[in-house]
Each structure stands twice: as C-alpha cells, then as structure tokens.
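Please find one structure pasted underneath; my questions will follow.
Removed: one protein chain of the complex. Kept in place: all other protein chains.
Moving on, here comes chain A:
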Amino acid sequence: MLFFSYFKDLVGQEVTVELKNDLAIRGTLHSVDQYLNIKLENTKVVDQDKYPHMLSVRNCFIRGSVVRYVQLPKDGVDVDLLHDAARREARGG
C-alpha cells in the first residue's frame, strides 16, 4: 500500500518508466492502481531511434510487472514522510 499511496501523490508529475525489456518511456503520470500498473500521458520513448515501436503512441497503460524502474522527480514528495511510512510499514507476514 505504501508505494500505491506514494504514486497516487505523484499523479500529474513527469516520470520515466524503464521496462524490463530496456524500453524507457517518459510521460506524465495519469494514474496508478494497487498492482502498480501505470497509465502515462503525453508519452515519448526515450531512445526513439532505437525503439521506433511507439512513435505515434501518446498515452499508454503499463502492466506493473514489466516495470524495472521508475525515475522520479526528487522533490516529488516529502522524503521524511516516506521514511516514517516505511518504518511503520507492516511486516510481510
């Protein structure tokens, strides 16, 4: 739940999603769900010459499981709140 809440607070900001197949997509975070599936708007593939697949795609839905990284704005959220939330996060169980 922690990262679901974190991403909800980040909606509207520009992020770069790097997928497990090495494709990187930059766009505005439109929405996220409990599986950390991501919807991006105004998307642009980072290395367009290398990955011409999505030249005309402007909005996309990304399955959470194919994400490797999400590059985030450093000042997106209060870092101290993140630290507190992580410390409180219930154990795996």
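Throughout what follows, a contact is a pair of C-beta atoms (placed from the backbone, for glycine too) under 8 Å apart; a residue touches a chain by one contact, two chains touch by 3 or more; residues count from 1.
FYI, contacts and distances are computed from a predicted model.
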Undepicted complex member, UniProt protein name, chosen from "Sm-like protein LSM3A", "DNA replication complex GINS protein PSF1", "Septin 9b" or "SERTA domain-containing protein 1": "Sm-like protein LSM3A"
Contact footprint on chain A, counting only the chain that is left out: 2-3, 6, 20, 36, 64-65, 67-74, 76, 79, 82-93
